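Every protein chain but one is kept in place in this view of the complex.
Moving on to subunit A:
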Amino acid sequence: MPVKSYKHIASLLAFVAPALIIYSLFLLIPTIGGMYYSFTDWNGLNANYSFIGLGNFIEALREDPDFVHALLFTLKYVLFMIVLQNVLALMLAVFIETKTRSKGFFRTIFFMPNMISTIISAFMWTFVFSQVLPQLAEKTAMTFLDQLWIGNPKVSFYSIIIVSLWNGVGYMMIIYLAALQGVPQSLKEAAVIDGASPFQSFRKVTLPMITHAVTICLFLTLNGAFKVFEVVYGLTGGGPGRSTQVITMNIYEEAFSNNFRYGYASAKSVILFVIILLFTFIQIGVMKRKEVEA
């Protein structure tokens, strides 16, 4: 029945074609193209370029202190975000769940910052950090508020974390809330009857029931945090100097703002991709084992 089989294939292709074509043009081919260019010394303008093997990768990791610094700075940021964002979001979700009447109100308020674009959030906080907090410190006795929130790289790391959390916690909270709603009330009641304290019942009953949500939220945070760009761009612009530059900014600068070394910038992009892939696989692997145990 070859005729029928051709028909099947034709109809499959007809349904899939629009998505496949547009996806290939703007995502698949650029992905492959980027990997290809990462092995060349292409400068984006010149038609002539040559293969230089792993040259770009070696240069990025060995001879580019700015890139290595950005890499480490991003790693530190990712670590802080994974822990703080998930702990805070889970805490808020669990606490909100204990309320009956004010539940909706708190949920609305905590999620609201997430609606605002990251770059707009960063601008709002620039105002808070550069204007409001110093004045507040002066007028009240809260001298700890008088920091160079944006000017001092040691402090501005935490400013970046604060804005990211402010913007992002609500999203994770929604996912945790949805998961908590799936935990049967009867199980929690049984734990209480057996004499479990609220904390025990959370650790032994609730948490194992929502590991799936924890996996998802860790994954989302990990992926998002490695790609951080807007918060830093809006808040410090990577400065002072390049002290708060993250990987994505370093790539952006390499490719678009000064030297147009497309091949070299592509190699950095590939490094970012490989790191994300690696961390994601490790995280999912570990969590899957945990889920099975639970």
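Keep in mind that, in the parts below, contacts are C-beta pairs under 8 Å (C-beta built on N, C-alpha and C of every residue); 3 or more make two chains touch, one makes a residue touch a chain; residues count from 1.
Rule of thumb we're sticking to: contacts and distances are computed from a predicted model.
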### Protein that the absent chain corresponds to, by UniProt name, given "Alpha-D-ribose 1-methylphosphonate 5-phosphate C-P lyase", "Carbohydrate ABC transporter permease", "Sulfate adenylyltransferase subunit 1" or "Succinate dehydrogenase/fumarate reductase iron-sulfur subunit"
"Carbohydrate ABC transporter permease"
#### Entry: Touch criterion as defined above, residue of A:39, A:67, A:149 or A:226 at the omitted chain
A:226
### Task
Have a look at A:81, A:96 or A:160 and name the one touching the chain we're not showing.
A:96
### Query
So that we can see where the missing chain sits, which residues of subunit A does it touch?
8-9, 11-12, 15-16, 18-20, 22-23, 25-31, 33-34, 37, 44, 91-92, 95-99, 102, 106-113, 115-121, 123-125, 127-128, 131-132, 135-136, 139, 166, 170-171, 174-175, 177-178, 188, 192, 198, 201-202, 212-213, 216-217, 220, 223, 226-227, 229-230, 233-234, 247-248, 251-252, 255-256, 262, 265-266, 269-270, 272-273, 276-277, 280
